[in-house]
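A protein chain is absent from this complex, but the other protein chains hold their places.
Moving on to subunit A:
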Amino acid sequence: MEMPKAELSTPSSSSSSSSSSASLQNTKEDETLKTVPFPSAGDRAPNHEDDLRSFLLPEAHHLPVTPPSAIEANFTCYFALDFLKPGHDQYIYRHANGLCVIGLAPTHVALKEEGGVVRVDFNVGKSDRSEMKVTGKRKRNAKHFESNTALCKVFTNGNFFLARCCVKGSLLEVNDRLIKQPDLLNTSGYNRC
């Protein structure tokens, strides 16, 4: 489902790889290459297509019952518990390329309140985090944040809570879907690590 988040890029990003990091599970298939359907020049014969199709189908016993999620496979999950205040639990999912996704952990006090989150406001006084536009490969206009910098205000029926950055870095993007659909923060079924 939808993930509550803001994203940052830590200035010292580790990898500048030319292709993405390996992200998919090996299905433990045996690469029996002598059976790879290898078309000869201009081969478009129907039996080649069928060969290919059957080659593509994995064996059921090679597949895990429950595969790891995209987050589990690609990110290292960190948690900042009681960050600056008790009960303010946040997660930081760090990708191998140095980018981090910040959000409210399922144990956050806001999520325990009656009715959960009802409004999210990215305007934290100094600036509206949802207004910024980061452009280009060099990520121009990305604001530099400290770990205690406020990201957004999360409102419940009676209270509001400040979500903090938790890491030092530059803000690339906020989840502006939360402005129109704050309820997404309550449906945390995806929020696993």
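The rule is short, and it goes like this: a contact is a pair of C-beta atoms (placed from the backbone, for glycine too) under 8 Å apart; a residue touches a chain by one contact, two chains touch by 3 or more; residues count from 1.
Convention: contacts and distances are computed from a predicted model.
Student: Which name from "Kynurenine--oxoglutarate transaminase 3", "Trafficking protein particle complex subunit", "tRNA pseudouridine(55) synthase" or "glutathione transferase" does UniProt give the chain that's left off?
Tutor: UniProt lists the chain left out of the view as "tRNA pseudouridine(55) synthase".
Student: Of the residues in subunit A, which ones touch the absent chain?
Tutor: 1-3, 5, 7, 9, 13, 15-27, 31, 33, 36-42, 52-53, 55-58, 60-61, 63, 66-71, 74, 95, 97-99, 101, 134-137, 139, 172-173, 175, 177, 184, 189-190
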